[in-house]
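What follows is one structure encoded as structure tokens, with my remarks underneath.
Complex shown without one protein chain; remaining protein chains in place.
Let's turn to chain A:
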Amino acid sequence: MAPSKKASWTNAPDAEELEKRNTVGIHKETVTHNTSVDFPGHVPGEDEAFSLDRFRDGFSVDFHQNDPFHASFSLMGIDASLSNAFRRILISEIPTLAVENVFIEINTSVVQDEVLAHRLGLIPFKGGKEGLHNFLKWHKKPEPGEDAYKNSYDWNTVSLELNVKCTLNEDADPREDDPRKAYHNAHVYARDIVFTPTGAQEQYFAGDDAIAPVHPDILIAKMRPGQQIGLTMHMHKGIGADHAKFSPVATASYRLMPIIKITRPILGADAEKFQKCFPDGVIALDKVSAKEAAQKGSGYESHVGETKAVVADPMRDTVSRECLRHPEFEGKVKLGRRRDHFIFSIESSGQWDSDELFMESVKHMKLKCKKLEQQVMDMVR
């Protein structure tokens, strides 16, 4: 008996099929195929079980920008569950040092004590990395009724002072109407905050490593002659899940890599209009070559030398779908997003370097997995 012909699904998926599975469809009013399908049992006869080797082969990183306050990079070949875990860890689980307690001796400015304390808490500070990450440990909040300074040591509490008094500037022109010139200390800035090291902090936060505001020009309060602010602050380590002031990032987000596919030629004036449907640099204009025009069925026949639209840099696209609104492009373009290509953007608030933050999030993720592994083992036992 002759072997029966195998069904087509028993063959290994070709490149086209793999790309189709890996694309989120973006249409005029709908987004389709948004869940990943590379898990066991989804396609009959295909394994797709997670394996470290397969992940290692398919995974790659590409940096686009790496500045202290902003890192942008692509993670390719990773599932949304993992990259989303990294994003969430970045926002809410990496510890930073921030003002937690404010002891106000005097505040006669128009800013209320509560508001002033809140503003001070939100100021991002920087300092020596070794001291911030390794020397400083968690602070345990005293129970209600206990002394406020209990549990405060040099290894968990950083003390700051802010003492400013607004006075009349005798040297200024009497008709001067800029309060910053007419008075001394009319504006209180973050740079007026003084770090007072205690104990071993003098070694860890000496010189350039001193605890100081990342941005010295943050305005804290405005005053008029006779008004005064005098307070001390205690900084502790905390995480973003507890309060946003502890979040080490201004924002950490990702987007999927946009795909623009021109399926049929867009030529002449249409090409220019098509280019205007996208942000600058996404679509380039090219000339139809003689070789393309000679190709039968390409759609370029007898269009030699005409302008045509080509995709230059899809990463810059915002996926506004503007091109889908115009009837002249109907059936000529396909929009989508690559499901396993995450373009990360991490903006550090200044205490950590932005690229350092991502590595830290990976470290946290590993730790979580180790904890889970141990719990699963205990469960089996």
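By our rule, a residue touches a chain if its C-beta (ideal position, glycine included) is under 8 Å from a C-beta of that chain, and two chains touch if they have at least 3 such contacts; residues count from 1.
By definition in this document, contacts and distances are computed from a predicted model.
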(request) Leaving aside the chains on screen, match the unshown one to its UniProt name from "N-alpha-acetyltransferase mak3", "Non-structural maintenance of chromosomes element 1 homolog", "Multifunctional methyltransferase subunit TRM112-like protein" or "Metallothionein-I gene transcription activator". (result) "Metallothionein-I gene transcription activator"
(request) From the listed residues A:Glu48, A:Asp67, A:Glu114 or A:Glu330, report the one that touches the chain absent from this view. (result) A:Glu114
(request) Based on the whole complex, identify which of A:Val31, A:Ile104, A:Val304 or A:Leu324 touches the chain you can't see. (result) A:Ile104
(request) Have a look at A:Val111, A:Ile211, A:Met233 or A:Ala309 and name the one touching the chain we're not showing. (result) A:Met233
(message) Could you pull out which residues of chain A are in touch with the chain that's been left out?
(response) 98-108, 113-114, 117-118, 120-122, 144, 148, 226, 233, 243, 245
